[in-house]
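All protein chains but one are shown in place.
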Amino acid sequence: MKQQDVMPADGKLGIMVVGCGAVSTTFITGVLMARKGLAKPVGSMTQYDKIRVGRGDNKKYLNYNDIVPLARLEDIEFAVWDVYPQNAYQAAMYAEVLNEKDINPVRDELEKIVPMKAAFDKNYAKRIDGDNVKDCKTRREMAEALREDIRRFKKEKNCARIVVIWAASTEIYVPVDENVHFTLAALEKAMDEDDREHIAPSMCYAYAALSEGAPFIMGAPNTTVDIPAMWELAEKTKMPISGKDFKTGQTLVKSGFAPIISTRCLGLNGWFSTNILGNRDGLVLDEPANFRTKEVSKLSTLETILKADVQPELYKDYYHKVRINYYPPRNDNKEGWDNIDIFGWMGYPMQIKINFLCRDSILAAPLLLDLCLLSDLAARAGRYGTQHFLSFFMKSPMHDYTRNEEAVNNLYQQYTMLKNAIREMGGYEADEEID
Amino acid sequence: MKQQDVMPADGKLGIMVVGCGAVSTTFITGVLMARKGLAKPVGSMTQYDKIRVGRGDNKKYLNYNDIVPLARLEDIEFAVWDVYPQNAYQAAMYAEVLNEKDINPVRDELEKIVPMKAAFDKNYAKRIDGDNVKDCKTRREMAEALREDIRRFKKEKNCARIVVIWAASTEIYVPVDENVHFTLAALEKAMDEDDREHIAPSMCYAYAALSEGAPFIMGAPNTTVDIPAMWELAEKTKMPISGKDFKTGQTLVKSGFAPIISTRCLGLNGWFSTNILGNRDGLVLDEPANFRTKEVSKLSTLETILKADVQPELYKDYYHKVRINYYPPRNDNKEGWDNIDIFGWMGYPMQIKINFLCRDSILAAPLLLDLCLLSDLAARAGRYGTQHFLSFFMKSPMHDYTRNEEAVNNLYQQYTMLKNAIREMGGYEADEEID
Amino acid sequence: MKQQDVMPADGKLGIMVVGCGAVSTTFITGVLMARKGLAKPVGSMTQYDKIRVGRGDNKKYLNYNDIVPLARLEDIEFAVWDVYPQNAYQAAMYAEVLNEKDINPVRDELEKIVPMKAAFDKNYAKRIDGDNVKDCKTRREMAEALREDIRRFKKEKNCARIVVIWAASTEIYVPVDENVHFTLAALEKAMDEDDREHIAPSMCYAYAALSEGAPFIMGAPNTTVDIPAMWELAEKTKMPISGKDFKTGQTLVKSGFAPIISTRCLGLNGWFSTNILGNRDGLVLDEPANFRTKEVSKLSTLETILKADVQPELYKDYYHKVRINYYPPRNDNKEGWDNIDIFGWMGYPMQIKINFLCRDSILAAPLLLDLCLLSDLAARAGRYGTQHFLSFFMKSPMHDYTRNEEAVNNLYQQYTMLKNAIREMGGYEADEEID
Partner (left out) sequence: MKQQDVMPADGKLGIMVVGCGAVSTTFITGVLMARKGLAKPVGSMTQYDKIRVGRGDNKKYLNYNDIVPLARLEDIEFAVWDVYPQNAYQAAMYAEVLNEKDINPVRDELEKIVPMKAAFDKNYAKRIDGDNVKDCKTRREMAEALREDIRRFKKEKNCARIVVIWAASTEIYVPVDENVHFTLAALEKAMDEDDREHIAPSMCYAYAALSEGAPFIMGAPNTTVDIPAMWELAEKTKMPISGKDFKTGQTLVKSGFAPIISTRCLGLNGWFSTNILGNRDGLVLDEPANFRTKEVSKLSTLETILKADVQPELYKDYYHKVRINYYPPRNDNKEGWDNIDIFGWMGYPMQIKINFLCRDSILAAPLLLDLCLLSDLAARAGRYGTQHFLSFFMKSPMHDYTRNEEAVNNLYQQYTMLKNAIREMGGYEADEEID
């Protein structure tokens, strides 16, 4: 494939964000500020990273947009859904992530971004209590109302293309049910029959996006697109999907630090991870049913990097525990503390402690930008279905568990996958292997 | 090249270690215990790592010794030089790194390893005060006496091949002097003239090893083999050299953690590293002239991973400081504390703190094993001169600074270089690029 | 009162410990070793502390045993109850707290300490599974069997006095029930009627001890003696009681660190405490019903030091959270991580993080020694009922909540209370106030 096979990024790109909280408003504000030259989109691969293309004497290091046609920041239009009616300016101020001086220059633009009514079901997030909510009788109605939102926004803003991204709360854990989630037909039947136990509101967003020809990205640990029925829909609509759970603080460090251990053939006795966070995300996760969703997502990281089957003497029996604690004094400034018990020569133990004082939304915002731009790129390149090359951005990357496919969690292997996809879409040769 | 081009690892391999302190005795004891099946050589790549060879459908994951012919643990004979006369058992007990129960089963063998007199000059390590020292009039005599030691040991133990590895203290900083260190002729002249300012004792060890047809490995930050004169000697004798400074605690983490930051295009404002350590290494480094050698070695790590010229908006101005503190209560259990000031989206700051409670000798021991086995392998494969593929094990990898060649410090790029060399020596195709 | 009013410490003191686990065996081994001069009982106030007696020109600093008559280490006899039949030597080896070389010199003595059958009810500690258990039909029988144990041991070892101390696991949370726990009569009736819901096995131990004229000390967070019925029994039998929960790692630090904040009039936004521990204590606390008991005990510490009613602008709204995590890699080496969010001048926030790598049993052992010796002293001094001066050693000091009496948790106020009691029993004047 050569670059010319990728459709150009002409016209406007509409980015529709589910949720108008700390993450969304930090993302939107940053993009608006950046295109005025008032802020730098640090952390964004599409804006900063340079990757090697070519080999040997022919190699060179290029930015993504010199390899593939990406949508420009100037061409983006934003829309949001939220259960609270506050506009993006109000929401950004309430979030207290950004300083006032970093919001005010784009206040007018932000005030015009007013949340559409959310497709919401309080059973999926007990701690959330807003009333800017659609009145739908069934899950099918919910999906249709969202499709209508997408069509209307696309038309009003004259967008050439749309991407839908979930940046809202974690829903309660919905175990995959073979009878409902394995085929598109069964999923649609359940929507028609208003099966509220198996059809999370997030599934209606994904269904609506794909049906309207828009890529869908799941930024929370919800299983939304992690089901064969959605894979089928993505194939059918020829749209990219990706997920799940933005890889921000502790898991970012974990997926980057665990390779240090494995690369040096050190052993692991245990890894204890605790988090304190105080924003709405923390509040929702304080509810055990919602935490369960997150925990499942977070635990999987280590297991595919430090593999018991490959190195049983090193990784057979380690104890891995993840705790998330709602702690309001911190607000968005979430903090992770990891204690890692390793062992070396002759089995002697050593300890590593990592304390990450991070900012959830600051780490997440560039991921939203990259995921939207790259999903749009993938659509134009004719890459549909699960986008493995976006695993880099995800805490719990999608993988076809029905075929025992394993997720790649090693940050550097994920990075190679990302680079390879960009190379391929740019008409360059990719590395054949990632390890 | 195919594997058959590598000479087989027949006969005994003599490993001669400069220094019989904590690191050396932990290494030797571990090897002796491992070959009795009483301990596991955790942390050793040659004993544990599995690397991919082949690609696509033909790929498989093999241990090193299934790809290339490595010397077996059973075939190793040990010798040591030290300024103190205590045998390896006494030294291991004194070091207090290993528990008695992990030493006693090989006590007899350890007791037979009695230090040969060291080539020593107190001006190079003021805090060291032993008298098991050679009486040499000139540096030339020193080198010749060491050559004699090597020949005698090789003969006595009936070794087929010898490797010499430095695991002794850091010497004072010897700046590279173009007039002395740039050609072999000038170096030899200085040895003849007993130029004690420019010829460190460690250079006599390296000179002796190479002259006797043995690879030499520099495990301290001494500039010993980091000079063109030694490169010339290695070319001439067709012997591998490598250095410098075993990558153990803090720098291991740094060279593994910095890639997380760069890979995610996060910015860096500052990195502060402090160390506390109480063993003889710490004592020596408490002397400013010796610390200077170490500092130069440790500071270079970041600069080649987070590059100001490639990403000026992210890495232009960061402040990097490394402190090493002698702190006797800790003995060998050295500890690092790193504070990392990063910035993300719109320039917002975040912090990471890493506290590594490590054990110097436990981390170093497997490096000694790997470096000896792989240097011996390289010699048999006809690879001589600077061994870039061993950068993985080094805090400050050798590079030809006379040609502005840059060292590779990124742990994962170093790992790829290591794998590539093993693949090549095993007759497999290597990856063409490391990034 | 003068010192002569305190009965002398003549004859043997029998110390009967409930539980023969890590804490108990570390305590017993240490005492046996110390009296042979082979170990130092560091951390013990009775063995090390020097307190001021007298004032002005008459003041002097004396050890406790120069002020009051304490039992000598040489006069102690030990007995234990446990659900596992292993003797104290086996249990000490299993606990892996002490090195073999610190146990072996008293191996013979330890082997002779064989657990008596425990009074046990599996419903109170689901994770514990031993069968060295008394076969009792009712709680009354349980108490009577324990009394028999006490009498037999006292006679066999020819002890002049007995102290009973609980160093076993945390039981499930037993809320105080006014109908059962408020009078001795009601308590005895419930024992007779075998009310297993309200009468924890630990209550039978306390009942037995007091009835046999022995002080009782509760080292776990069980409510055992924290009920008016037990206070009544202690009054009746003229015996001292004290509790609850040995103040070892994190709470020790908390009760010592919180005063720094209050003393400087700094404000508090939040305090997050997490623990990882892997011994049997951790295993038991992994069970939610047992953790509840612990949590109630640990949370109370701050509230009485940083008082919202006294300094509402500083301490009105802080968020205090305590998590305990079972983490087997650590065994007895439990570890606490505290994050403290304070604020200062003009409300500006600051953070303190405390990482305590402690050893549960090493910190607890001297408390057992002090509590036993001081409870015995109190009994001889005619001080009965709740021993407030022992609050110093307790995570959750006893206090008469029926009269809204508040516990003293400030470490330095507790210390003054301790010193005052020693001074008084030694015939010296005590300070009238503790703040």
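Think of it as A, B and C in the order they're written, each chain with its own count starting at 1.
One rule holds in what follows: a contact is a pair of C-beta atoms (placed from the backbone, for glycine too) under 8 Å apart; a residue touches a chain by one contact, two chains touch by 3 or more.
It should be emphasised that the depicted structure is a prediction, and the values quoted were computed from it without experimental measurement.
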item	value
Contact partner of the left-out chain, one of C:36, C:50 or C:316	C:50
Touching residue (missing chain; options B:188, B:303 or B:341)	B:341
Residue of C:366, C:397 or C:426 in touch with the missing chain, whole complex considered	C:366
Touching residues on subunit B - with respect to the absent chain	269-270, 272, 274, 276, 318-319, 321, 323, 325, 327-330, 335, 337, 339, 341, 351, 353, 355, 357
Subunit C residues touching the omitted chain (full complex)	26, 29-30, 33-34, 39-45, 47-50, 52, 55-56, 59, 61, 97-98, 102, 252-253, 256-257, 259-260, 263-267, 310-311, 313-314, 343-348, 350-359, 361-363, 365-366, 411-412, 415, 431-433, 435
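Keep this in mind: only the chains that are shown with their structure count from here on.
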item	value
Same-site or different-site touching of subunit A by its copy subunit C, using the half cut	same
Separation of subunit B from subunit C, taking each centre as the mean of its C-alpha atoms, in whole Å	52
Computed distance of Cα centres, subunit C from subunit A, in Å	50
Subunit A residues counted as touching two or more neighbouring chains	351, 353, 355, 357
